[in-house]
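Below, a portion of the complex is reproduced, with chain positions unchanged.
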């Protein structure tokens, strides 16, 4: 068979949105229903038989049909709004007048939030299908709410507690003594040991929670492991990305604060503490015993050394290397970390200095030798 | 038991190549057969009873036997060629005369490509062993070609389609509605959901494909997830490394173009698109909605922010931090990314400027204050 571009390239493929192969669809809903869910103001279309119209799904501005809802969140894509055929468009007040006459609108000061709620009305997260798969292994003395769904090949240890409505994915391993709250989603091939999870915690596939921290002492014949005797606490509404790793504490706990979200391939060392609603983007790592306040953002591939403190609402830039405390509200980037302004000033300075030799290399070199 | 170096150090261990514990071996083959497969020219040995000789395996220059094939691809190792006892050596034209008189040669302008084909003749990838393991779980309405091999503890969802000759490894999880082409190799503990795979796609163990992208809006009580309603398309001949993660799109698709190869621990964000034959080396990450043209190389640990475009054949260096578009054919490195020449000029400039204080600190400081 000849090599080609394959499925995506075949037949001028358009993007699929909310394909029924993968997503169930609720609805249809009226514009007023959607506006109420979105927390925005419904504005009927100025033209056409828009009254009483209902909407059956969502789509991007450039391809949404009159029966679909779309949104504009980024000024860059405003031209798409002018040409859209979407029957209902979610926009910020500044764009309300630019909505085409045939489209109704939901006007919201937070259109992306409104959009997320409308999209979730059509495509809500699925509920647990109560029951324990016949191919799951359940330990002794475990208390699993009858409303839970336990997938095939899951392994639940001894003395585990799992709250109502929680889904445990296939091949997930829940170690002895672990407690999991209500309405959690534990993905396929997740391992959780030595941990306590709040409610509505979501662990994406392959996340590994609660293994030994990286702790050892130098002995006469090599390294000797230091027992890691703490545990991991994931508070309510925490989400952990695919294949991320969170080590348990050594003599205290590793804690991820309520509402915090960690992306894929993130590493959290032992005894580390994140406050509420922190964001840690993919491939970032936080070393042991470091403490983050609330609402801290750590961008992709950033690294924080151990035993430092990051203040509330600080923002750590992508690939930043943080070697010391960061004040609340600070914006830092670079390796070692420095304020954003300083970093970009450094970049400009170095570029300027490096260009000199081209216009007057000999003279400058002479000046150096004085 | 006393601590020692263990198995590798015992008994002055030599490297094992193509150990029969792990690899099956085909052959023997004549030099002409191998040259034809390699796409190179067969040159008999100048001395000895080389005619009619066949070869039974491969080995490195320094240890290959007269019954084995070896190759030289890197000028640095040319001295090994002079001393080799390999019966057949694959070399570029420039080294043809340096092949020892007792060795035959395959001369090829692309000796590494020729080598890969010869090695694959002796050690081809194994074929599927048709059948579904009794310990696999298969969903409703799935269409699995009878020639497929489905390993133990695999979980296949509802409405899945799997093409001829494909191997699904143990513990792999294939979500509802996923389509997988022919002759694919899905490794152990891979999770694939919300995805369409072309033919000959290889997913190494632990790869996670199709989970929710990292998308949320800020609500009054914390973050609210934005439904991720796109899917993932892996075109023909795509390979994804161990424990890598590819998120599905939000309102469009995440697409990895035909023939692209991603190494281990790579992260691809939602809506990201890679063209044909891109290379992404280990621990690199590409953020959401970024688009790569064809033949783009992203070296190890590089990071690309979201919503940018990388032109065809651009090369992104190791640990590079790309914050803006990169032109076709450009070579960039550094964080922030800059042309290779500029980066190394900057490094040299800074080294020069930092050395000054040692030879004339006072004078220079005075000059600054003028």
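As written, the chains take the letters A and B, and residue 1 is the first residue of each chain.
Here, contacts are C-beta pairs under 8 Å (C-beta built on N, C-alpha and C of every residue); 3 or more make two chains touch, one makes a residue touch a chain.
Just so it is clear, the model here is predicted, and its values are computed rather than measured.
Student: Whole complex: how many copies, 2 being shown?
Tutor: 3
One rule holds in what follows: only the chains that are shown with their structure count from here on.
Student: Using mean C-alpha positions as chain centres, tell me how far subunit A is from subunit B in Å, no decimals.
Tutor: 27
Student: Looking at the complex, which residues from subunit A come into contact with subunit B?
Tutor: 1, 3-9, 13, 15-19, 21-23, 58-60, 110, 112-113, 115-117, 119-120, 122-123, 133, 135, 151-153, 169-171, 187-189, 204-206, 221-222, 237, 239, 241-243, 258-259, 261, 263-265, 276-277, 279, 281-283, 300-301, 318-319, 335, 347, 350-351, 353-354, 357, 368, 370
Student: Show which residues of subunit B lie in contact with subunit A when the two form their complex.
Tutor: 3, 135, 137, 153, 155, 159, 171, 173, 175-177, 179, 181-182, 189, 191, 193-194, 196-199, 206, 208, 211-212, 214-219, 222-227, 229-231, 233-238, 243, 245, 247, 249, 251-253, 255, 257-259, 265, 267, 269, 276, 283, 285, 287, 301, 303, 305, 319, 321, 323, 335-336, 338, 342, 345-346, 348-350, 352-353, 356, 360, 363
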